[in-house]
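Complex shown without one protein chain; remaining protein chains in place.
What follows is chain A.
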Amino acid sequence: MRFSGFGEVSEGKFDFVKNARYFFIFSIIITVLGVITLGIHGLNYGVDFKAGSNVDIAVKKDLTGQKDAIEQYLKDNDFGSPALTVGANRVTVRFDEVLTDQKEKALKEGFAAKFDKEASAEVNTVDVEIAKELQTNALYAVLVASIGIVIYVSIRFEWRFAIAAIVSLLHDAFIVISLFSIFKLEVNLPFIVAILTIIGYSINDTIVIFDRIRENLRFAKIKTAADVARLVNESIWQTLTRSINTVMTVVVAAACLLIFGSESIKLFSLAILFGLVSGAYSSIFIASQLWLVLKNKQKPKAAVKSPAAS
């Protein structure tokens, strides 16, 4: 990929600023879709956010054909009819009620004796109260982190950059939450960690472009709003290789975790992967353009002349 250094953006190159309105519309549609699915499906809460017990059993034998037998075994041994998923090397049993430690032991030993001697289990049990607390705690953390970032960016840059950065990071977090709602993927405590990581990356991604805009502003002779728009477009182009390369490397890392990593962090890696793509998208197509919209509002006269002020 060749780009133009400090010079003018050559003809025929894609204009990120002129086309901003399409990206805004696209993001708004996705967000609205997310709000709708969240309203209808909500999130598929895992054991960390909904009381109950989750038993994950790694097995050496292939038990896919024995789902009925396992179901029958659970019924016969007083475990009720919990949700059961049988995979090639993993059996997951989800109880809506909390398993006592005696029952937990009985299940582990009983299962090992009946189906696979080498079965190894992971059991998670969470009380409702703790589950709710974790959720509010996470929400609170996001809020505090956002405020902290707003303050820092306002000091180092200006408040318009801060607003644009926060909007784009909340956008990324929300898109990931929406995608998990749409595909009914399970949300557990690591998901919260993933969202917080995404926020960190999203801001990292955006700041680099903002930094370039600020630097270019220092040397540019700005007369009209169109000049600012051109400058923003150039700044995005100048940092584009970096934006793409960085996200590619982190995507490779997250994809490796998803493909080769352990079962327990698959959903975590998937959330990160969604977030990285969304983060790269929002920092290239949304954040700087949003800053421009805010900047143009500052000088209403100039904004009229600008073709980019959509």
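The rule is short, and it goes like this: a residue touches a chain if its C-beta (ideal position, glycine included) is under 8 Å from a C-beta of that chain, and two chains touch if they have at least 3 such contacts; residues count from 1.
Basically, contacts and distances are computed from a predicted model.
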- Query: Under which of the names "Flavin-binding monooxygenase", "Multiple sugar transport system permease protein", "DNA ligase (ATP)" or "Protein translocase subunit SecD" is the non-displayed chain listed in UniProt?
  - Reply: "Protein translocase subunit SecD"
- Can you work out which residue in A:Ile30, A:Ile130, A:Leu217 or A:Val277 touches the chain that's missing from view? A:Ile130
- Hidden partner chain, touching residue among A:Phe79, A:Phe95 or A:Phe268: A:Phe268
- Query: Footprint of the hidden chain on chain A, which residues?
  - Reply: 2, 5-7, 56, 58, 101-102, 104-105, 108, 118-127, 129-130, 134, 137-138, 140-141, 144-145, 148-149, 152-153, 156, 189-190, 192-193, 196-197, 199-201, 203-204, 207-208, 211-212, 215, 238-239, 241-242, 245-246, 248-250, 252-257, 259-265, 268-269, 272
